[in-house]
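Scroll down for the structure; my scribbles are underneath it.
The complex is shown incomplete by one protein chain, all other protein chains being positioned as in the whole.
Which chain is which? They are A, B and C, in the order written, and residues in each are numbered from 1.
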Amino acid sequence: MGSVGEQVGSAGLIELYRCMVRIRSFEEHAHKTFLKGGMPGFLHLYSGEEAIAAGVMDVLAPDDYIVTSHRGHGHLLARGGDPKRMFAELYGRVDGYCRGKGGSMHIADMGHGMLGANGIVGAAVNIGTGAAFACKYRGDRRVSVAFFGDGSTNRGTFHEALNLAAIWELPAIYILENNHYGVANPQSDHTKLKDLADRAAAYGFPGVVVDGNDVLAVRAAAAEAVERARQGGGPTLIEAKTWRHWGHFIGDSAKYRDPVEHQSWLDRDPIPAFGKVLVAKGVATEAELQAIGEEVEAEMDAAIEYGRQSPFPDVSELTMDVYVGDPQGTSAGGRS
Amino acid sequence: MGSVGEQVGSAGLIELYRCMVRIRSFEEHAHKTFLKGGMPGFLHLYSGEEAIAAGVMDVLAPDDYIVTSHRGHGHLLARGGDPKRMFAELYGRVDGYCRGKGGSMHIADMGHGMLGANGIVGAAVNIGTGAAFACKYRGDRRVSVAFFGDGSTNRGTFHEALNLAAIWELPAIYILENNHYGVANPQSDHTKLKDLADRAAAYGFPGVVVDGNDVLAVRAAAAEAVERARQGGGPTLIEAKTWRHWGHFIGDSAKYRDPVEHQSWLDRDPIPAFGKVLVAKGVATEAELQAIGEEVEAEMDAAIEYGRQSPFPDVSELTMDVYVGDPQGTSAGGRS
Amino acid sequence: MTDIKPRTINYMQAVAEALILEMRRDPDIYIAGEDVGKFGGSFGVTGPVYKEFGATRVLDTPISETAIIGTAVGAAAAGLRPVVEILFVDFLPIAGDELFNQAAKIHYMFGGQVDCPIVVRTAMGAGIGAAAHHSQSLEALVCHIPGLITIAPATPYDAKGLLIAAIRDNNPVVFLEHKLLYAAKGEVPEGDYVIPIGKADVKREGADVTLICYSAMVRQCLASAEALAAEGISAEVLDLRTLVPLDKEAILASVRKTGRAVIVHEACQTGGFGGEIAAVIADQAFGSLKAPVKRVAGPDTPVPFSPALEAEFIVNAEKITAAVKALFAE
Partner (left out) sequence: MTDIKPRTINYMQAVAEALILEMRRDPDIYIAGEDVGKFGGSFGVTGPVYKEFGATRVLDTPISETAIIGTAVGAAAAGLRPVVEILFVDFLPIAGDELFNQAAKIHYMFGGQVDCPIVVRTAMGAGIGAAAHHSQSLEALVCHIPGLITIAPATPYDAKGLLIAAIRDNNPVVFLEHKLLYAAKGEVPEGDYVIPIGKADVKREGADVTLICYSAMVRQCLASAEALAAEGISAEVLDLRTLVPLDKEAILASVRKTGRAVIVHEACQTGGFGGEIAAVIADQAFGSLKAPVKRVAGPDTPVPFSPALEAEFIVNAEKITAAVKALFAE
């Protein structure tokens, strides 16, 4: 951890910390509001998994691509997404990233090369692979990163996409966020493997296991994979072991998890753990960290209020944007 | 080879030889007839791959299940299928296994636990896994064997099925007939792996490579896998390396293959190779083997003639058997 | 009058009861799907079934939709009677090959040798803020594939009787539950009973117009019929219950009587199953028609997330009433 820490620099380390705190705060704001009954639909919280988004995003260039799953708030925040527009989307309001049409599971932000969260488990894997193909096809040295869960690795699309990325030697990075459950289904019930990273061997490229609760460890693994991809070295599968603090969606009590195991993971919460490192290394004081927490809290208070205040889209938007170039549904779009 | 050879016994060895010769003769009859324009549709010949079907089928019990791909004639013949009814099916006649409705790519024979050839590459893998589930569910110690090609292993269904078989510990045997091409696509273009059997590791069960042109080697590997499956030891993936003598379908000149490599495989034709072993071991004389060839030739002459003579189904059969229990399309079937 | 106290349960309980009764009767029936076991099902349907039958007959699967349906086909061909769950109908296209090419066709293409008695239970429909990937009504896709039976019950009573019929049928059945109906209550007998597949049900008699509907739209049509009655229009509500095989006789009898047909479904209009129904009427009841055949259906859009838009997406009684009144005004 030391060497990467040096490499990042103090300001960078504090930004990694702030990034995680912002994700946590965003999620807990959403959580509280949802439980009070103020938000429609259903939400999958990223609390506990912040180190992965923060660590990976830190090594990407601004024009790289990312794509994610139903549990995608953290990825967009870490990528620079605007929490105001995210909350507006969660509320189904017109100032949301998708004008309220997408909701939590379908936020995209083309401004940050974020090709969308996705309601279909595993869909991100193919889409991320396609974006990686675009990078290679254009020869622009960009990379594409797909985030997805342990459960997703049992979908056929995972297999097809990783195989294609292998043979086409695409600049694709696959971040397998192993929180050990697909809904209530523990990893041991859905595969025979201890390390899902081993699946990379079936395609002939590297699979790496990393502590998903250690932001610097994630960052280091991602940095290596991104560098290899940029150099034309092809894809990498990174399995980041982690744990979600809450149920699968808000409202799921997650009784299917062993309380002792659950507590052991809570004890390894990536945020206070990293905070301690920062303090120990003299990068920040307790008070500075607390100040970050308060700043972020205020930012998220304002952001959620922004979302709540944003108006609903006009009903005329229902039939808009089904097709490019023509809201009435007959295509007129296109370039020629 | 020796020990298995002993185990099989002389009569068994000769039956293995005859089995391969029958498949070859069936295919070459179909080939000639098709080229003359006498058969509808398109055909995928198994010539060159006979040792796999012969070797595997020899270790199955009568009530085990098999399921196969578009290249499935050899499997049904080795399983005891009737070449007369097979040729009738290839001709689209009413005496065919499917009353002419299936054709070459869709022959099933429930009488031999043969759950069908399939026009969709990779579909057999899921279906075979389902039959293996039925075996385990009933606890009847049967096993289920799925046959499919190298190209099929890149389909998502392959991944999903093998993973499910692993976690449910099903008595499933996966016979990967690696003839090195998916249509014109060489293995090196469609995967990064040398041995596709390595894919089994992604599911946590054994993957075995075997010389697919050596009938006794195939038989030995299959015997071990079947035994393990029957004992509750779960699935096995067997990769049998082989080569098709002809193009992908009749009419494909297979120019995409290297002539030198092609010749080297023709030189390792499984039938004369095994014939030589039988003669060398004193199991049979050249003359006896030739007699088998002549017998089989006569059998297949008669069988193809039977197929050609069989009448076409009456047009009223078009709308029959869409639903069980009611030819008119409204369901009346079922048990209660 | 009978002594038996009428018993009221909800749609979800009715489905579970059908599963339990059938599984008691026939050991060859198993259930498989994502989180159907220990977790009790993401909508909670299979919880009571797992409680009674445990993990050997109610099997949790990985997230592998093609394997869920694909292995069901193999298991059915080998003699079992799988009842599998695909959580949302939106995921059915993942297993498009397994359902449309395999389950639907093996009986026919193998010349009648192989049966494929599987039931695929799945939840359809919008209304819970679940957005484009968890809200569709995709029955039209299923209905176009010969070999499949498509059922979409509207009441707890029908759900139980039709699910029992579906499980006993020797053909592959897609059984569409509507997530907004799970909590709907109704009288349901305790024992087993069968509602015949392929028979529509007149849920309300009427003389002036036939509202043809299924699934969650039956409630909306009944509410609309009530509103129309107040305006002097007598609407008959015909609940198809089974979409394929379609009860053409019931449709034609009703339309020949009323002379007017309004077809109602939640699914997007273009290419929806309403087109099939309209075509049957425009062909075979043409001489009886006093007015154009109308469809009241979802707009041709993905289902939007925003509650403001989703509410506008979903067909409701008001829209049906307005369409019927416009028909009489023409």
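Rule of thumb we're sticking to: a contact is a pair of C-beta atoms (placed from the backbone, for glycine too) under 8 Å apart; a residue touches a chain by one contact, two chains touch by 3 or more.
Quantities reported herein were computed from a predicted structural model and do not represent experimental measurements.
Novice: When the whole complex is taken into account, which chains on show are touched by the absent chain?
Specialist: Counted over the whole complex, the chain not pictured touches A, B, C.
Novice: Where the complex has a chain not shown, which of C:11, C:100, C:157 or C:182 is the residue touching it?
Specialist: For the chain that is not drawn, the touching residue is C:100.
Novice: Among A:41, A:55 or A:128, which one touches the chain that has been omitted from the display?
Specialist: Counting the whole complex, the residue in contact with the absent chain is A:128.
Novice: Please pick, from B:55, B:83, B:113 or B:182, the residue that touches the omitted chain in the full complex.
Specialist: Of the candidates B:55, B:83, B:113 or B:182, B:182 is in touch with the missing chain.
Novice: So which of B:71, B:93 or B:180 would be touching the chain we can't see?
Specialist: Of all options in B:71, B:93 or B:180, contact with the hidden chain holds for B:93.
Novice: Kindly state which of the options B:152, B:179 or B:213 is in contact with the chain not pictured.
Specialist: Here the residue in touch with the unshown chain is B:152.
Novice: Spell out the interface residues on subunit A facing the chain that's missing from view.
Specialist: Residues of subunit A in contact with the hidden chain: 65, 67, 96-102, 106-110, 115-116, 118-120, 123, 125-135, 137-138, 144, 156-157, 160-161, 163-164, 167-168, 320-325, 329-331, 333-336.
Novice: Going by the touch rule given at the top, which residues of subunit C touch the chain that is not shown?
Specialist: Counting over the whole complex, subunit C touches the hidden chain at residues 90-97, 99-101, 104-105, 108-109, 131-133, 138, 140-141, 143-147, 244, 246, 263, 267-268, 270-279, 281-284, 286-287, 289, 291-295, 300-302, 304-305.
Novice: Name, in rising order, the residues on subunit B that touch the hidden chain in the full complex.
Specialist: Looking at subunit B, the ones touching the missing chain are residues 40-42, 89, 92-93, 98-103, 105-106, 118-122, 151-152, 154-156, 182-185, 189-191, 256, 312-313, 315, 317-319, 322, 329.
Rule of thumb we're sticking to: only the chains that are shown with their structure count from here on.
Novice: Farthest from subunit A by Cα centre, which chain is it? Let me know.
Specialist: Max centre-to-centre separation from subunit A belongs to B.
Novice: Centroid from C-alpha atoms only, then distance subunit A to subunit B, rounded to Å. What do you get?
Specialist: Taking the mean C-alpha position of each chain, the two centres sit 45 Å apart.
Novice: So the centre of each chain is just the mean of its C-alpha atoms; given that, what is the distance between subunit A and subunit C in Å?
Specialist: It comes to 36 Å between the two C-alpha centres.
Novice: I need the residues of subunit C touching at least two other chains; which ones are they?
Specialist: If we look for residues of subunit C contacting two or more partner chains, we find 62, 64-66.
Novice: Mind pulling the residue numbers of subunit B that touch at least two other chains?
Specialist: Within subunit B, residues 156-157, 160, 163, 167 contact more than one other chain.
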